[in-house]
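Every protein chain but one is kept in place in this view of the complex.
Chain lettering (A, B and C) follows the sequence in which the chains are written, and residue indices restart at 1 in each chain.
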Amino acid sequence: MSAVDAAALTAWVREFARLVHEQRDALTQLDAAIGDADHGANLDRGMTAAVAALEAQPADDPAAVLKTVATTLIKTVGGASGPLYGTFFLRAAGALDGDDGRALAAAVRAGYDGVVARGKAERGDKTMLDALGPATDALDEALAAGKPLGEALGAAAQAAAAGRDATEPLVARKGRASYLGERSAGHVDPGAASTTLLVEAAATALAGRG
Amino acid sequence: MSAVDAAALTAWVREFARLVHEQRDALTQLDAAIGDADHGANLDRGMTAAVAALEAQPADDPAAVLKTVATTLIKTVGGASGPLYGTFFLRAAGALDGDDGRALAAAVRAGYDGVVARGKAERGDKTMLDALGPATDALDEALAAGKPLGEALGAAAQAAAAGRDATEPLVARKGRASYLGERSAGHVDPGAASTTLLVEAAATALAGRG
Amino acid sequence: MKKLINDPADVVPEALRGLAAAHPELRVDHENRVVFRGDAPRQGKVGLVSGGGSGHEPMHAGFVGVGMLDAACAGEVFTSPVPDQMAAATRGVDGGAGVLHIVKNYTGDVMNFEMAAELVQAESDTEVVSVVTDDDVAVQDSLYTAGRRGVGVTVLVEKLAGAAAEEGRPLAAVADIAKRVNVNGRSMGMALTSCTVPAAGRPTFDLPDDEMEIGIGIHGEPGRRRVPLAPAREVAEMLVEPVLSDLDMTGGDGVIAFVNGMGGTPLLELYLMYAEVVAVLEKAGVGVARNLVGSYMTSLDMAGCSVTLLKADDELLRLWDAPVRTPSLRWGA
Partner (left out) sequence: MKKLINDPADVVPEALRGLAAAHPELRVDHENRVVFRGDAPRQGKVGLVSGGGSGHEPMHAGFVGVGMLDAACAGEVFTSPVPDQMAAATRGVDGGAGVLHIVKNYTGDVMNFEMAAELVQAESDTEVVSVVTDDDVAVQDSLYTAGRRGVGVTVLVEKLAGAAAEEGRPLAAVADIAKRVNVNGRSMGMALTSCTVPAAGRPTFDLPDDEMEIGIGIHGEPGRRRVPLAPAREVAEMLVEPVLSDLDMTGGDGVIAFVNGMGGTPLLELYLMYAEVVAVLEKAGVGVARNLVGSYMTSLDMAGCSVTLLKADDELLRLWDAPVRTPSLRWGA
């Protein structure tokens, strides 16, 4: 089975960028309802730049791929999602040690921990953590149960989507939606929706790897 | 037959005020199309004040009635119609000499001349003159032909209405509508419409006088 | 109609109360609806009076102060003030050196100011001179019509004649500056949306989502023509080109360029428009000596902008740089 190498991670990044671009307006509409109507534009700008950066300087080293994405996002996105997604990729790059599924899962876990540390939110606060958290757990569990990476990422994507959907009834406690108080309930969190795309992109691009 | 006395002129003023108030929105809509959407509000404010002034200090002298209306309009209307209607009543007051139909017609003629002098417009420029001019002529002609005042004012009102309608195709050369150039064609002039109400009010209120 | 008002009939006096509270350095005559410099009349200084319909704020009351107007009369919304107001203003700023009336060329404004001058001169020997601004190239200039509207150049006249008066120049000289500014200035405006006159309660005109009006004035009048919505770059051309073809602005000391918002236009867009205007001017070989970007002469809540260009010279630039201290225009020592 082929490794989770630089090419595989680049494919993941490309697939995520493609999904974000495709869902740009949908993400912005989610953000319009309980935020400031820029999440789709923000991530699309950042991921377009990340793909361009990888094209301009293709990286051989898997960690370098993630690092390029991280610095590009931090330099181009801004807002809340820039530092959060940037930190996710930066910590993942730092933790990546190996080219198999377990190495990837450890990197994702480190990225997740980075988002928690940077954003100081908890699960249930109606943020991207509500999708990323369950996805990270599901990935670890599936691999621990001996599932192949493709299947494990599929489970992670399902967990992310379930987490995303579960944000709908929540009253936000972190991020811009928290300003709305009770009025934030009844809407899906835009960051949870984009994070689900991140995990879905991994399931698509990395199936058959690891 | 009863005279064109202070009471009669006061009745004319009241009837004009009533019509203006009733047609306020219609006048403003005409002004919205080719002006600045204030003609109805302007005249309504002024005529309401004029009626109030006559109530506060009823005048015995017919010229005094017209003078009160004149100064009130000048003090409260502003815009183009304030000085023009004000001048109409001021000159009419100055020229009023007697309490019969001919005296009234002479006063109206003097008022008309005053509007021409103040506004420097000509008939055909798409202004109130296009209603007031024909009305003044018709009044003189009918009286010269020996018609009673009521009938003569009826003819004047018809002439005013015809003149008002005839402003529709004109391209404005004076007043705010002139700024629109060719686009001013296809709309009735608001001042011609309000002046028609002035003459119609006279026909209603002064019938049986003079 | 969505406005921060109470009864539409009370908008003007209530806003004047707010202005008075916000600017204790001004004196507001609420009965006559005249806003005075706190120290008016200034002995020996030519008094500058302007005024017009309300709804154009900060013009004119926002320009009352040192180096600009001595008094401003506030009419009803979009309706010229009445002669009594202008006469009260004129009396109140008469410091013995005469009074200049700065009048925008609208039939109503011209007639009411004329009657006010007659009133004042009938009772005193105050010298009153009127300067009428008529800079709007959207309107064809003709002897047989009301002529052109007075728009953006009025702000520049008030600033520059105000500086001349502050220097202590005599009435004739101050009036000459005002006329020179008017003769050398031209404007053109456009609207993205109509405005809503409070007393009317609905937009003056309907403008589809994909169209704009070119050649509007400042009273929510429809413009000369309606065209499809265009990028700022093209809007800048549509506004600057007719100004430049009406008056050659190349050479000399450059122009004072004034990009004005109509009341509902964010400053972000005005700066963006200013960049486009500068680009068009550069291509046309017109240099910019000074500029003013902001919403200074508005049309209630209308979204849109106007461009005013004034052919400058040494003296006008010096007067432009002179100190001004008013609620809405302020610079210098």
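Note that a contact is a pair of C-beta atoms (placed from the backbone, for glycine too) under 8 Å apart; a residue touches a chain by one contact, two chains touch by 3 or more.
Here the structure is a predicted model, which is why all the values come from computation and not from measurement.
Seen in the complete assembly, the chain not on display touches A, C. Screening C:V129, C:L272 or C:L317 against the full complex identifies C:L272 as the residue touching the chain left out. With the whole complex as reference, residues 2-7, 11, 14-19, 21-22, 54-55, 57-58, 62, 192-193, 209, 212, 229, 231-233, 235, 263-276, 278, 288, 291, 293, 295, 298, 300-301, 303-305, 328, 330-331, 333 of subunit C touch the missing chain.
Within subunit A, the residues in touch with the undisplayed chain are 28, 32-38, 41-42, 45, 74-84, 118-119, 172-176, 178-181, 183.
Everything that follows uses one rule, which is that only the chains that are shown with their structure count from here on.
If each chain is drawn as a node and touching chains are joined, the picture fits none of the line, ring, star or complete shapes.
In this assembly, the C-alpha centroid of subunit B lies 32 Å from the C-alpha centroid of subunit C. With centres set at the average Cα position, the gap from subunit A to subunit C is 54 Å. Mean C-alpha positions place subunit A and subunit B at a centre distance of 75 Å.
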